[in-house]
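Only one protein chain is missing; all other protein chains are in place.
Labels run A and B following the written order; every chain starts at residue 1.
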Amino acid sequence: MARLARLQLGDKEIEPMARELSAVLDHIAKISELDLKDVPPTSHVIADAMPTHPALRPDEPCLSLPREVALAQAPAVSGDGFLVPSPQA
Amino acid sequence: MSATDVLELSAAEAAAAIAAGALSASELFETYRSRAASDRAADEGALNCFTWVADDEPEGSAPAPLGGVPVAVKDLFCTEGVPSQSGSRILEGYLPPYTATAVSRLTEAGATLLGKTNQDEFAMGSSNENSAFGPVLNPWDRTRVPGGSSGGSAAAVAAGLAPWALGTDTGGSIRQPAALCGIVGLKPTYGAVSRYGMIAFASSLDQAGPLTRDVTDAALMLKHMVGRDPCDATSLAFPEEIALPSAEQLDGIRLGVPKELTSGSTGSEGEGIEAGVLDVFRVALGRAEELGAKIVQSVQLPHAPHALSAYYVLAPAEASSNLARFDGVRYGMRAEDAGDLLDMYTRTRHDGFGAEVKRRIMLGTYALSSGYYDAYYGRAQRVRTKIADDFRSAFEQVDLIVTPTAPTVAFKLGEKTDDPLAMYLNDYCTVPMSLAGIPAISIPCGLSEGLPVGLQIAGPAFSENRLLDAAHALERALGFDGSKARA
Partner (left out) sequence: MTAYEPVIGLEIHVQLKTRTKMFCGCELSFGDPPNTHTCPVCLGLPGSLPVANAKAVHFGLMIGMALNSKLAPRSIFHRKNYFYPDLPKGYQISQYDEPLCKGGRLGEVCIHRVHLEEDAAKLIHVGSSGRIQGSDTSIVDFNRGGTPLAEIVTEPDLSTPERAGEWLRLLRTTLRALGVSDVNMEEGSLRCDANISIRPVGSHELGVKTELKNMNSFRFIERGIRAEIARQVKILDGGGQVSQETLHFDPASGAITSLRSKEEAHDYRYFPEPDLVPVAIDEEMIEAARAAMSELPADRAERFQRESGLSVESAQLLAFRGELGDYFERALAAAVEPAARPQSLANWLSGELVPRLDDGEGSGGDPNKSDVRPEALAELVGLVSAKRISVGAGRQVLDTLVALGGVPAQIVEAEGLTAMNGGDELATVVAAALESNADAAARVREGNAKAIGPIVGYVMRETKGRADGGEVTRLVNEQLGI
């Protein structure tokens, strides 16, 4: 799970984390008690219940960021781009 | 006007005074700025409300109607050129190239940026003890927490370090600290205020809202923030104008008091409201009746007890996805001497995120993972439907619902940090409204053990005007005095 989330847990962290997560999961398991057959899931709580406007955007260009600004916060830059270690093939 | 007098003005009163020429905007700004800066600089006994304070007054004249009233803004709102870290190490030194819509609407209305306030990291927490900037202290008792995640905003307003503040509420993060600090906090209808520029925690729950000294200020701030934003597809046009409240009575208002959220500690996990809080709450209900309200005890929210569980599946799930962008590639922290790409990702995120954030990312990843989605995320979404339905039914019986805002008064620093579950229970009364997307306000209604107790009023979607009016009337009648915290 940690790998999926790209989180590295140190040895000292694993045990307390597992314990805490276990306790929380037990509590969360309460929702398995309910009978929810035929209940539709809600993914957009207000939009689902209101007449929906599709909230689409017209295909009009907006000003892009100047490159220096886009790169300004980058931890590592090379020339015109963001520098990263290569994904291993 | 003396500094003390200036500090006594609410935001609305200050705006009026500036407009009338009785107060200079510079004087107002500097009064607050120096107090905020002192708290920031102090080591001993500092409340630690601010992560950044303006060096001096912003240039140019600020337009009416908020002309020149300074506002403190929670760290997670992007403010162009000003540090915005959402209380986290992983965004150390991050200066956004743009400003959040909620903030720019306020500054366009004339408010000035006083400073950025401390918060639980990525808005995850109920005590403001999870911040990379250190904990915030409660101005009522500096050995206690102010609540969270908008702890810095709440404490700043309560202590008179800011006339008002902007915060965010996902499961109670405006209302609960407002309650623990004896001030007013409002979570608007989901979609009423744009989320563009708010560093996200849980996208389907996050909402920006005011933390203020009184209900009128809350209405004033909300008024200038609501409305559709083309940059936020989930933002909605508010069907009517937000009015400044004027009601002084509650005649004909049916107030629902659901037993699921207003009972004493009974649950095996320690759910339920502590006795002192319940007593103060009931006295406040009595006041409401005197104002003409009809108390309806028979209203039910049958799925409210499951709200917390559903919330702690949905919110971490969305958060685990929202926080995936913090990978050290384009901004923020990157672990030094990282080897390959995987190493860079994992070490950056290990070093940059605090324990609570990691916990929730793990929880969220699990809830969405293959094989578990239906049991967790899928189920939680269905529970959400039931909770929204519960409120819809309830609002056919009553106009508004009232509960205590939080199950306890402010607890001691460190008291619940070892027990995540105990910490999560702080949101017991506030989470159901978040899941239903409906608006809710917390107003201080009394003291228990010398510490503030909050009363929460919730209404149907887009009922903010009615909500604010009722809160205003009750606030007048209760006459809560928060000046002790401002000393």
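As a working rule, contacts are C-beta pairs under 8 Å (C-beta built on N, C-alpha and C of every residue); 3 or more make two chains touch, one makes a residue touch a chain.
For clarity, every value in this text was computed on a predicted model and none was experimentally measured.
Peer 1: Since one chain is left out of the picture, which of the remaining chains does it touch in the full complex?
Peer 2: A, B
Peer 1: For the full complex, which residue in B:Arg282, B:Arg325 or B:Lys412 touches the chain that was left out?
Peer 2: Going through B:Arg282, B:Arg325 or B:Lys412 one by one, B:Arg325 is the residue touching the chain not shown.
Peer 1: With the full complex in mind, choose from B:Leu244, B:Leu341 or B:Leu478 the residue touching the hidden chain.
Peer 2: Answering carefully, the residue with contact to the hidden chain is B:Leu341.
Peer 1: Please give every residue of chain B in contact with the chain that is not shown.
Peer 2: So the residues of chain B touching the missing chain come out as 76-78, 84, 86, 91, 94, 96-98, 100, 195-200, 202-204, 230-234, 317-318, 321, 323-327, 329-331, 339-341, 345, 365, 368-370, 373, 377.
Peer 1: For review purposes, identify every residue of chain A that touches the missing chain, sorted by number.
Peer 2: Residues 3-4, 6, 43-44, 47, 52-65, 67, 70-71, 78-89 of chain A touch the chain that is not shown.
The rule is short, and it goes like this: only the chains that are shown with their structure count from here on.
Peer 1: If you look only at chain B, which of its residues touch chain A in the complex?
Peer 2: Residues 94-95, 97, 189-191, 204, 230, 233-234, 236, 269, 303, 305-306, 308-310, 312-313, 320, 324, 327-334, 338-347, 349-350, 353, 355, 358-359, 361-363, 365-366, 369, 375-376, 378-386, 388, 420-421, 424, 435-437, 461 of chain B touch chain A in their complex.
Peer 1: Could you pull out which chain A residues touch chain B in their complex?
Peer 2: Those residues of chain A that touch chain B are 1-10, 13, 17, 20-21, 23-25, 27-34, 36, 39-47, 49-50, 55, 57, 65, 69-70, 72-76, 82, 84-88.
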